[in-house]
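Of the protein chains in this complex, one is absent; all others appear in place.
Order of writing sets the chain letters: A and B. Residues in each chain are counted from 1.
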Amino acid sequence: MLEEIGPFLEVLLGGLMAGVLYALVALGFVLIFKASGVFNFAQGAMVLFAALTLVRLMEVLPFVLAFAASCAIMVALAFAIERLVLRPLVNQEGLILFMATIGITFFIDGFGQTLWGSDIYTLELGLPKSPWIILDPPLPGGILVSPVDVFAAVTAGALVAGLAVFFNRTKVGRALRAVADDHQAAQSVGIPLNTIWLIVWSVAGVVALVAGMAWGTKLGVQFSLALVALKAIPVIILGGLTSIPGAIVGGLIIGAGEKLAEVYIGPAFGGGIENWFAYVVALLFLLFRPQGLFGERIIERV
Amino acid sequence: MLYREAGQFKTSYEADQSIFPIMQDRWGIAAILAFAFLAMPFLASEYFFRAVMIPFLILALAAIGLNLLVGYCGQISLGTGAFMAVGAYAAYNFAIRVPELPHLVTLLLAGGVAAVVGLLFGIPSLRIKGLYLAAATLAAQFFIDWLFSRVKWFTNYTPSGSVAAPQLNIFGWVPDAPSEKYLLCLGFVTVFALVAKNLVRSRIGRSWMAIRDMDIAAEIIGIRPMHAKLSAFAISSFIVGVAGALWGFVHLGSWEPLAFSIDRSFSLLFMVILGGLGSILGCFLGAAFITLVPIFLNQVLPELGIKLDTATVSHLEFMIFGALIVVFLIAEPHGMARLWQVGKEKLRIWPFPH
Partner (left out) sequence: MQARITGALAAAITAGLAGLWAGSASAQGEMNWPTLVYRTGAYAPNGIPFANGQADYVALVNERDGGINGVKLAYEECETGYATDRGVECYERLKGKLGGAVAFSPLSTGITFALTEKVPGDKIPLLTAGYGRSESADGRVFTWNFPLLGTYWSAADILIQHVTKVSGGADKMKGKKITLVYHDSPYGKEPIPVLQDHAAKLGYKFEAIPVTHPGVEQKAAWLQIRQGRPDFVFLWGWGVMNSTAIKEAVAVNYPRNKMYGVWWAAAEPDVMPTGDDAKGYNGLALHPSGTAFQVHTEVFKHLYDRGKGTSKREEVGHVLYNRGLIDAMLKVEAIRTAMKQYGNKPMTGEQVRWGLENLNLTAERIKEIGFDGLVTPIKVSCLDHEGSRKARVHQWDGKHWNFVSDWIEADTKYLRPKVEAAAAAYSAEKKIAPRSCS
């Protein structure tokens, strides 16, 4: 029995850790959707761009400076997107905005690689790579825990805590929540919509940078990072488009679910099922609860 | 001056309801078709057929299919590539397992299979829409990709999972030369474009547009959303499936699931957006644009004396597509087709604009 539990826990843990990383990307989606109603497909491209910026700057600058500079660049990017894309498209339907962000995705992908190159870059944060072995006495062989994953989990936790404080305790946060509730009402009590959007996109840019750091230390910084956006989509559908806790819980469920499915069900189907498994889970979920786990009920009027 | 409908009176209901009510349009279309069918096969080089015309025509066909769904019925799809794959693999399996079937039937049956699969993945659209539906179609994309690379029956147990299409034979005609392949594609595209053009004016097309503009309102005035949405998914997938079969049989010849990956889905969506949502003409313009830009960057820039390295060109392509999508959505959400229409309006009053 113990022989069975060890591997199971390990797969579960590995899945949860992957889920934390999905959640980090999903967080960026949720932030922007909450505040501006835009489903930002470009979040994945922003992750790639942020990570590329950081890793290339780290070649010439110490980490702290490079991080600060990358943050500044992400804010500048947010500024550009708000000015050049969102403002002219204000009041358009969600679908049009969504397609516009697909355009942004392609632009950032091309631009980032032209600017920073398309090689594979190593992001070295000085973390030990060999795994720790825990629970060895009760379980034969123990459970492997990767320090990189733990770092990612801790960072994600810190980020969520920070965002929670930001949203609930600061004036800007209150304004953000007001905008999320009702654009027009918020505007009519004097909350500047454009500034709020700028702030949200900047925060999403910084979240992308953190997500890029976490993914980058694991996989190396390379074009494929942009594809994590596709992993985050089932997460937010499961968690609900407007819920930050939803993004985290959804990430964990999807991460753990797909790894367990791959290891325990996958071999029966010839493997490789994790790519669509998350989507199918999200889809089934959609049919029964369209607003997601924590999302707000969607009410439509003619 | 050149393009003026003054004096063209519609004296019967048929005339009022014809596809191209203006004489100049009728002549224009006839001239283009005559040129495409009669002159082009003798004029263009092999390269022009294989690298430009054939992909352009097939992609335009797929774009027509997608546009019926996205542009007319308002149901977004990010899984077009997968439905093309269904068409291609269905055609392959019919062709090698039932070799007695005439290949024309095989290609249409492939469309039929794609229609059924499209119908299945369209079912969620009854309950969800917009972004959620986009996610559902992504599920179709990933699942179908996986299916064709994993279930060996679909690839006739080839060890590498790559399949090679048999030579097409349309009732004794073997389209082998590039100009013949071109004519085959042109035939398909012409027929389906006319069918689509008629379809969107018909009862079913109008019900699609009603659903697109406001589904709840459409339901209240008596349009059955299930009927409208599922028929849009089925018909759209049918055309996309036929395009997929042509893409495999005529353009690639041999393929693997990766040839119908999500990149294909995105590029088709781009064609539809850039060309014009809800316009058949737009599908052609969009397909032409997406096919020609890379060729333009690769071939014409060096001849103008601008030498870029390969990586830059390909990144530039990404940036141009991305930027243009945004520019079009902001400046002209109805795409190039709308620009063309504006041009026509101008021509009408040229050279004396008031």
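What we mean here is this: a residue touches a chain if its C-beta (ideal position, glycine included) is under 8 Å from a C-beta of that chain, and two chains touch if they have at least 3 such contacts.
Since we're looking at a predicted model, the values are computed, not measured.
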Over the full complex, note down every shown chain the hidden chain is touching.
-> A, B
Which of A:Q92, A:T155 or A:N275 touches the missing chain? It is A:N275
In the complete assembly, which of B:L258, B:L281 or B:A323 touches the absent chain?
-> B:L258
Among A:G94, A:P131 or A:P245, single out the residue that touches the unshown chain.
-> A:P131
Of A:G94, A:G220 or A:P290, which residue touches the hidden chain?
-> A:G220
Can you work out which residue in B:I123, B:I170, B:I204 or B:L339 touches the chain that's missing from view?
-> B:L339
On chain B, what residues meet the omitted chain?
-> 45-48, 50-52, 55, 96, 146, 149-150, 159-162, 164-166, 176, 247, 251-256, 258-259, 261, 263-264, 288-289, 292, 294-296, 298-300, 303, 309-311, 313-315, 327, 331-332, 336, 339, 342-343
Would you write out the residues of chain A that touch the absent chain, in ascending order?
-> 7, 10-11, 14-15, 18, 113, 118-122, 129-131, 133, 144, 146, 148-149, 218-220, 222-225, 227, 258-259, 262-263, 266-267, 270-272, 274-275
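Rule of thumb we're sticking to: only the chains that are shown with their structure count from here on.
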Between chain A and chain B, the Cα-mean centres are separated in Å by 33
Which part of chain B faces chain A closely enough to touch in the complex?
-> 74, 76, 124, 127-128, 130-132, 134-136, 138-139, 142-143, 145-146, 149-151, 214, 216-217, 220, 262, 266, 269, 273, 311-312, 314-319, 321-326, 329-330, 333
Could you please specify the touching residues of chain A with respect to chain B in the complex?
-> 39, 84-85, 88-89, 92, 94-96, 98-100, 102-111, 113-114, 118, 230, 233-234, 237, 241, 269-273, 275-276, 279-280, 282-283, 286-287, 290, 300-302
